[in-house]
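Please read through the structure below; I'll follow up with questions.
Only a portion of the chains appears, each positioned as in the full assembly.
Labels A and B are assigned to the chains in the order they are written; within every chain, residues are numbered from 1.
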Amino acid sequence: MKNKVLENIKNVRESAPLVHNITNYVVMNNTANALLAIGASPVMAHAPEEMEDFVRIDSSLVINIGTLSFSWIQAMKKAMACAAKLKKPIVLDPVGAGTTPFRTQTVRELVETAAPAIIRGNASEILSLRNEAVKTRGVDSSAASSEALETAKELALEWGCTICISGETDYITNGNETLSIRNGSPLMARVTGMGCTASALTGAFAAVDPDPLYGAFSAMAVMGIAGEIAAERAEGPGSLQLSFLDALYNLSDSDISSRLRAGV
Amino acid sequence: MKNKVLENIKNVRESAPLVHNITNYVVMNNTANALLAIGASPVMAHAPEEMEDFVRIDSSLVINIGTLSFSWIQAMKKAMACAAKLKKPIVLDPVGAGTTPFRTQTVRELVETAAPAIIRGNASEILSLRNEAVKTRGVDSSAASSEALETAKELALEWGCTICISGETDYITNGNETLSIRNGSPLMARVTGMGCTASALTGAFAAVDPDPLYGAFSAMAVMGIAGEIAAERAEGPGSLQLSFLDALYNLSDSDISSRLRAGV
């Protein structure tokens, strides 16, 4: 599995996939910088007039509903429909699903519009996809990632996608196979948009790995390892944010090999 | 007064209040990060469809008119009306009020929609609330904070709210009682959105202190002290921005006790 991550990082750096993000206002800068740091090429564009033209050149599409509004949902649907038609992998980040009916409903409409290759969220968000009674607290999860694993497996099989549950342990499952990662640092939760950044990186890896399970796994491995390298150097969440980008940029094969804590 | 600040910081860190921001595009990332660094839980959401659902779980609501537009004003009004109904404290940051009639007028409409618990602005912005002849220069104030103090006291009594005027000296008044703080660093003015961050932190403290005067005072104390700690370490506005978040995160009781320069 280490070799898969190493190969995928190499491929991202060599091919610089064009990762198209329709994401929230809070994290646009961070996610663009994370994509650049790992070697991908970010695009942020949401005008319906150019959706088809962009999707045609995209390597992958990342949809993130953080600062949702009606007009952006239209852009997301249009982009997702184009991506499905052109067989470009879609990553969906259902930020805050379960918190308001508007979000939960929007996520369902998006999934019906086009099947994502990968859905990445925290436990509360993943549980909300199944109409489970969810305890959410704003956009943060109040459930442990393991609590959403059974739901994730069922949904992954039903929708034919890979689901990634972020948390202290990350789970990545396609319903048949489940991988886990225990990298990262608690300090990452004190930087806004780290989950959104994970989804953006997932877009980069989904573009180079035909198997979404290993694409998502590689992204979460890179995320966690760069995060823990950054946390070792950081004096707080401010310095973590910049050290994280430096760590992504400088991430070496031996960082991956020596640090990856993965399970099956 | 020091004890009040210490108690409020402890309460923010323990209860992690959900601070809902409808704010401007420029500072969303900074203000979310500042709230996370101090221990609060930020939410950024503006869709009318989910305003009521969010306000129901909010601990406080922060309205900031930095990058104003018609549709966002509608969201602000809806959120403020819900917050008033549900008795959630509202913090209003009238960015650039006095600069254009559109802003001045919008602030008045917002205040009429629902009474804020706290209004925080620079001297020009506060003066503009009273229709004073204001000299503004873009979004920066050209008046000293003391010049707006009489106006602030009158408005605070009239509207039954607390008004905080930021500047070299910060004044916080409810009309009857006036507090002042002389912390901070001139370098903070070279980082965009420091005023907006002050308003966001005010939202966190308004959520834990039933008295808006002491909530606002605590926020400005934390802001100024973290800012001056950061400025001591910074080599310019770039490093100030990250050191500020680290300082907020690491802020200790002794930092507060040894540095607070407050007056009555």
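FYI, a residue touches a chain if its C-beta (ideal position, glycine included) is under 8 Å from a C-beta of that chain, and two chains touch if they have at least 3 such contacts.
Just so we're clear, the structure is a prediction, and the values are computed from it rather than from any experiment.
Undergrad: With 2 copies placed here, how many are in the full complex?
TA: Whole-complex copy count, per this file: 3.
One rule holds in what follows: only the chains that are shown with their structure count from here on.
Undergrad: With centres defined as the mean C-alpha position, give me the subunit A-subunit B separation in Å.
TA: Subunit A and subunit B have C-alpha centres separated by 32 Å.
Undergrad: For subunit A, which residues count as touching subunit B in their complex?
TA: Its residues touching subunit B are 24-27, 29-30, 66-70, 96, 99-103, 137-140, 189-193, 234-239, 241-242.
Undergrad: So in the complex, which bits of subunit B are touching subunit A?
TA: 18, 25, 28-29, 32-33, 36-37, 41-47, 49-50, 53-54, 57, 71, 241-250
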